[in-house]
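Here you go, one structure.
Removed from the display is one protein chain of the complex; every other protein chain stays in position.
Presenting subunit A:
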């Protein structure tokens, strides 16, 4: 009965309104869909689709104006590949509804200001380009566009601002010219010439210290590695000389010329670039990658993959993209890709180390999708070179990665016998107490005892009591109560446990978990941590992948800390393997874990603070005194978290300082030795090492920016060898 009453209420109420809301939603979704889809494959021509859509939108302007404005601004921001399609659409709308055109221009300017304030510079470039193409569609008057560009380029006169800010405004101006250069020059050539002159003088006087750090190749042949603004300037100059003729840009508005030229244009309001603030973060400069004499799919993809400091997308995406392209173009792309690989191999000598890393990872993963088929004999030249030089090193690292994706015997099978010297070691465990000859080793009997204990599922306590009897070779008076640093105890325990758990990663992880307490106790001191890592390395030196996952686990379970890993990497035990890829993967992974840890605690602190703020607000709303007590607990938590954050940040800073310090030490050692011996400093080891230092700066530049003062005053001082100091100076130039 109540149900019927409910129904009556509905009927008596405002059904009209309710139905209209859901209809409105449907229409808005429909408009969104129409706008997104225009320009895609269709039975009709683009022109008729645009005309049709313009008609539909015009009719909907009275009821859905703000929605349509928002949609168009969004596609301008997010769909740059369809720029001229949407500018033509706006042109048609403006021709039919002048007011709407004006409101759209205003909305775009608002959007541009927002994007700049939000540091969304890539989006902002698309918006500027969109505005400039609106000149071609008779929506915006050319003189007002020229005025905006004048304001952009006048940013080059600003003082006390980062160069990267000035750079961006010049970039936004230049990169719009392929679309609108012709029109602007026709209408306002004198003004444009002035803007060009100002641009040129800026480009001549700006600093380019950052270039060596961002180059993929250190050589200028066969293709120069141009700084991106210099490259763009050269291209625009050429385009201007060619009277702005080009054949890449689709211009649908040309078909509507008769309609559009009747339209009234709007003037852009005077646009002042938002001032530089503390929070402004501008895009980093780039060095343009050139591989072929003409641009081809693989070149574009490799250009992104090798971009420094980082590719726009996750590395693995490019591998999968190239695999998909090979499937779509099986007759051509695999060969082009093979050629590209060959070219990259030929130029390994001058390729940036970080880019070589990515090349190794890409190539090995790619091969694993194609049965590892490759003409290795073509690369036989590397067999006679110093194994530490780029080409043989590359092949070695590739084969090692290929093995990780398959198995040892497979690698031996896929390469010619001559390449066996470059094949990776069989990833077996090395147990020093394993054979008869180890009887004489100190601790041997304890090792055997431990092995028996582990196999009979002993507990941590039982292990502790076995280890108690191990003498300490370092100390005269061993503290029987506690466990001061005893390298022999660590040796027998870690060797035996890891050996027994060698079967798989899971087995090793279980072992670490089960005897976590023992590990923590033995590795309590800094020397203990270092020794655990050393022993683990001795056991698994044939299996770099296992080393990496064990280090990762040990950090995550706090058996060792990040600084210990950094010190271990620079220790003499690792000097033979210092330039191997796995070492750097471990170091960068360690730094990333440290960074994530700091972010996590900061987030916890922020959340607790927000909770407190909400509680306060509720208290002031409710005037409830009982929440005073709740406040106390929360405030205590916030204080604890604050301490935790500070301690984590300090640990993070210390990690970077340790790393930089060790780099400076080993590089200085090398430079001094070469000077004394009278040999060239430019050994493969040196090139590798200095680029690894650059890599630390580039990969983690945001965090390191915080330490600039300390680095300048403490480590990278004027007394430092200029070769090492140059790296620091290049880094400073990146955001200067």
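The rule is simple: a contact is a pair of C-beta atoms (placed from the backbone, for glycine too) under 8 Å apart; a residue touches a chain by one contact, two chains touch by 3 or more; residues count from 1.
Rule of thumb we're sticking to: contacts and distances are computed from a predicted model.
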Item to check | UniProt protein name of the chain not shown, from "Auxin-responsive protein", "Golgin subfamily A member 7B isoform X1", "Nuclear cap-binding protein subunit 2" or "Phosphatidylinositol-3,5-bisphosphate 3-phosphatase MTMR6" | outcome: "Nuclear cap-binding protein subunit 2"
Checklist entry - For the full complex, which residue in A:75, A:260, A:356 or A:382 touches the chain that was left out? => result A:75
Next on the checklist: Out of A:141, A:317, A:412 or A:657, which residue would touch the omitted chain in the full complex?
Outcome noted: A:317
Next on the checklist: What does the interface between subunit A and the hidden chain look like in terms of residue numbers?
Outcome noted: 25, 28-29, 32-33, 36-37, 70-71, 74-75, 78-79, 314-317, 319-320, 323, 361, 365, 368-369, 371, 401, 404-407, 504-506, 545-546, 549, 552, 589
